[in-house]
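Everything on this sheet refers to the single structure shown next.
A selection of the complex's chains, in situ.
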Amino acid sequence: AEDGALVSWYTFGDVYLTSVRTALDEAFAAKGIAVNDRDSNGVQQTQTDDINTAVLTGTNALVINLVDSGAIGTAQSLLDVAKGANLPVVFFNRAVSKDDAEAKAMFEGYEKSAFVGTNFEEAGKMQGDMIGAYVLENYDALDLNKDGVISYVMFKGDEANQEAIARTKFGVENADAILTAAGKAALKFYDEKNENKYLVDTNGTWSSVASNDYMQTILAQYNEANGNMIELVIANNDDMAIGAINALQNVGYNTEGGEKKIPVFGVDAVEIAKEAIQKGTMTGTIKQDAVGMADAVATITANLIAGKDKFEGLNESYKVVDNWFVQIPYAMYTGE
Amino acid sequence: MTTINSARKRVNIANFLLDHAMILIILLLAVYVTVRVPAFAKIPNIINLVKLSAARLPMALGVAGCIILAGTDLSGGRVAGFAGFLAAVFLQASGDAARVIAGGQPWPVALVILAVMAAGACVGVINGFCMGKFKLHPFIVTLATQLMVYGSYLTVSNSKQIAVNSFVTNPMFEVSGQPVPYYVLMAAVITGIIWVIWNKTTFGKNIFAVGSNEEAARVSGVNVLLTIVCVFIMAGALYGYTGFIEACRIGNSGPTLGLSYENDAISAVVIGGVSFVGGTGKISGVILGVFMMQLIMTAMTFLGISGGVAYIIKGAVILIACILDMRKYMTKK
Amino acid sequence: MEEKKDVLLRMTDISKSFPGVKALDRAQLTLRAGTVHALMGENGAGKSTLMKCLFGIYSKDEGHIYLEGREVNFRSSREALDHGVAMVHQELNQALKRNVMDNIWLGRYPRVKGLPFVSEKQMYADTMKVFEELDLHVDPRTMMSAMPVSQRQMVEIAKAVSFHSKVIVLDEPTSSLTEQEVEHLFRIIRMIRDRGCGIIYISHKMDEILQISDEVTIMRDGQYIATKPAEDLTKEEIIRLMVGREMTNQFPPKLHSATDEDIMRVEGLTAEYSHLKDVSFSLKKGEILGVAGLDGSGRTELLENIFGVATRRSGKIFKNGRQIRNKTPREAIRNGLALLTEERRATGIFGILSVRENTVIASLKSYVSGLFLRDKIMTDKTEEMIRAMAIKTPSQKTKIRSLSGGNQQKVIFGRWILTSPDILLLDEPTRGIDVGAKYEIYQLIQNLSKEGKSVIMVSSEMPELLGVCDRILVMSDGRLAGEVDADQTTQEEIMTLASEYA
């Protein structure tokens, strides 16, 4: 029979991951490998159970989009399942650890394993860099009340998600680093009372509804007439960015071809964000190459199934670290 | 004699306070936040509160009907999500490269609203039928249909995200520079219609009768199955409408749209005095409950409370509000 | 205070208010050991409320309760039970999904010695002992819901007895018992009385009261009226004290409004899920047709089958010569029928809805004008019913569950009259209703027949059937055993027919 791979996804309900899934299905099909896509619906236990069952179904490889990103314990337990069944295992997209050394140790413990993705802090760092550069370049135009500081709002997708935490942190820290190096003041969260310096989707769904509600409430209090208008919007993902833009548009900002514009940054580069950036209603986002990642995952998996060298035939442009980590870099997307 | 009188007076005051606990809490909270952040009580934020409440009210009214039947409905969120996607598809511009239905024109908004309400109503038919015919508990039925709706959504949409734009979010007029969108008017109209249905029609009376004593209603000639099905149809249609409005409000339809909306709606309805015991509930209570929930969420934004503490406060407020409301109904022994 | 030695329980100046009603106003009761003390009064006089104050279900506003000379104030049923006070409640309160012995020993399960476990074996043995003592024949392992109401009632009584309490309250224990069962109950009551217990006995049935009780306390509107030895009292005297005026007759005069015209004919009615089999009879316009039979003989089933509440296997129903299907109650109502059900709480009232909602629910269509219901018409019609039937209620907006049983029954009566039916099916219409109200209901039934309406009335009270009906059908084990003329038959004849197939 033909070879098969079981791909366990964090969730089917994520727009970016869906684009990766479409690409991955195609990439596997091209290699003659049947795919069994599984949805964990954002629950680690569903994934763990599924993988435990999967090794009994006669599949030839496990491909895992870890739910609890950064949880080395979980990654290790799943790797052990694969190892116990002597099946190849490829993790991708969502990081297995916050610490590369720790991850390296884990992957080195089992030859038939690899990780395709990025350092999970990178998106946030790159977003921060992009914001820093943009703000520096347009500083005076952005500083609407001319108080010498840029006030911002940060939308966090999920209170406890490791990637959300990293993006919330570095999206501001990296921007501040650039600004302060150029002698400008660091970004200032619009509301001094908020010690967390972010607003979070309490349903943990990174949703545009949450950011839209927040933004609408904020704009009822903070505007140019009061001299305290929000001057910058940072969101953990594009959905939340779009939600914020919508609220801004309701009060006359960021309309297509309009004059008044508050810069809004997201992450993921989903279709509608790219459209918004083309139209000029959004400023920038961070893109991870879905097709490239899918291609790398499929290639490595096929190699491992065939018993060949892991990285044989891999696209040359991807950096391979220490025989376990294929880096699919993020890239800034500003529509240019 | 005077001591008895003054004691009575004290009891009366206590009763009055309990009876109006919800309004008092709302007022106290509002005063507290205003003292901390004066902008809270300014017109822009009041308009904002009205807008947020208007968006949430229709789903709450739908769920309220189900709760009056001594049931519940967990399908609201996912139905709204699916409806939002359908609305987005129907509204896509004709030239749009990503158009799901190739060719053709975007539908007129009224037709789109009717279509998504009809879609929601279909789910309501299944819900109501399983309950009325097979005597299943609403909790388990709607838990199941909710999964099925989400599954259908994933299958049909392939998690596509579609940008949405419609006039309903445009300003109808402005108050103190704060735009009031059309959907506020629509929410008011819907609320009015539901009020009439509940209070002025045979169907409405039947809802309360079935919720109070299904067997007695049957013997009294009420078509119980039809009543249950219609309540869930009405609810489904309102979820569909909510999906449309939410997609417009946030400018796109995505897979997380609607997720766990039903929980907020149910909380609001119960806070508003609609009891799970069935047979009791008022439109004014539902409105108050929805408003209260929005007030709390907004107050936390104003006070800069976020993260874990926000969850704790939200949970505590729901609990306290319900306890106070229940005390009102608790029969003295 | 010096107590008479044999006084077991004394309740003095008990007052209790509910929102809008003063249910008890300085009520009194003195119960002596080794006696049966009847507590009488119209519906809503406050009998049950007084007992609930004793039993710790309600807390009294004012007054004192002395048990064997010591003042007590129970705050929970547990406390009352622990102090030797047991009660059979007016509304059966049982865990229907549990078996008989689980219900009897609820709250005091016997333990296995030295272990924290319930001893099923001992529970079974104890139950059998109680049942043997009381001469009850019920399998302790039967599911409660599988038994007819009367047996459930007997089990409830056995439970109260099994507490070996000093004071036992029986709140309308006979409302769903047959005459044999009542006899049986009286044997039990005499037995425990002779043990020195005090029994408080609440009932609306005069004959029973005079037969079983030693003393009678009468209440009216929450107030204490009198306490007298039973042998000094007559039916008429009791009624006078209860209602505060003379009542010469128990039944209003029969009007005999029956015509020769058949309004309904039933042919070969057989039920799908019960033992009702091959019942045929006809009903004349203006006739009051009684249905007699032993408990479980299928009388309720008959009415439910005609009305479309229960499923029919075969049989035909004709009204005015035209066949009608009556597959659902809705259809039956459209065909001009009405059914007053037997179990008021389960299938009659909408507890948390108001008197008005309860009154208009079956006839809503007639209040629609244009698209909407008119509140004005509904209010007027409700007011009309409240007046016509002298329903005692603080207002139309009062929740029906806070009315007394008799008044609830009248509200439901009103509900059906508003549908303007041609045929009324009444299942135990006077169950749990006081003499005054009973008379009013009989009057109502006579008036309906005078207006040309026909009535089928199921009752377990033979005198009531004889005193009200024109003709009586007798059911036995699901079949029609015979048909008698009410004016010429005797109770004996009916009893013989009723046990024909039993």
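Which chain is which? They are A, B and C, in the order written, and residues in each are numbered from 1.
Just so it is clear, contacts are C-beta pairs under 8 Å (C-beta built on N, C-alpha and C of every residue); 3 or more make two chains touch, one makes a residue touch a chain.
Since we're looking at a predicted model, the values are computed, not measured.
Stoichiometry of the full complex in this file, given in the displayed chain labels: A x1, B x2, C x1.
Operating definition for what follows: only the chains that are shown with their structure count from here on.
Distance between chain centres (mean CA atoms), subunit B to subunit C: 43 Å. Separating the centre of subunit A from that of subunit C, both taken as means of CA atoms, is a distance of 70 Å. Subunit A and subunit B, compared by their mean Cα positions, are separated by 32 Å. The residues of subunit B never reach two or more other chains; the list is empty.
In subunit C, no residue touches at least two other chains. Subunit B meets subunit A in the complex at residues 36-37, 39-40, 42, 44-45, 47-48, 51-52, 98, 154, 158-163, 169, 171, 177-179, 181, 246, 249-252, 254-257, 259-260, 297-298, 301-308, 310-311, 314. By the touch criterion given at the top, residues 12-15, 17-18, 22, 39, 159, 191-196, 198-200, 202-203, 205-209, 212-214, 216-221, 223, 225-226, 239, 242-243, 245-246, 249-251, 270-272, 275-276 of subunit A touch subunit B in their complex. By the touch criterion stated above, subunit B contacts subunit C in their complex at residues 196, 200-202, 205-206, 208-209, 212-213, 215-223, 277, 279-280, 332-333.
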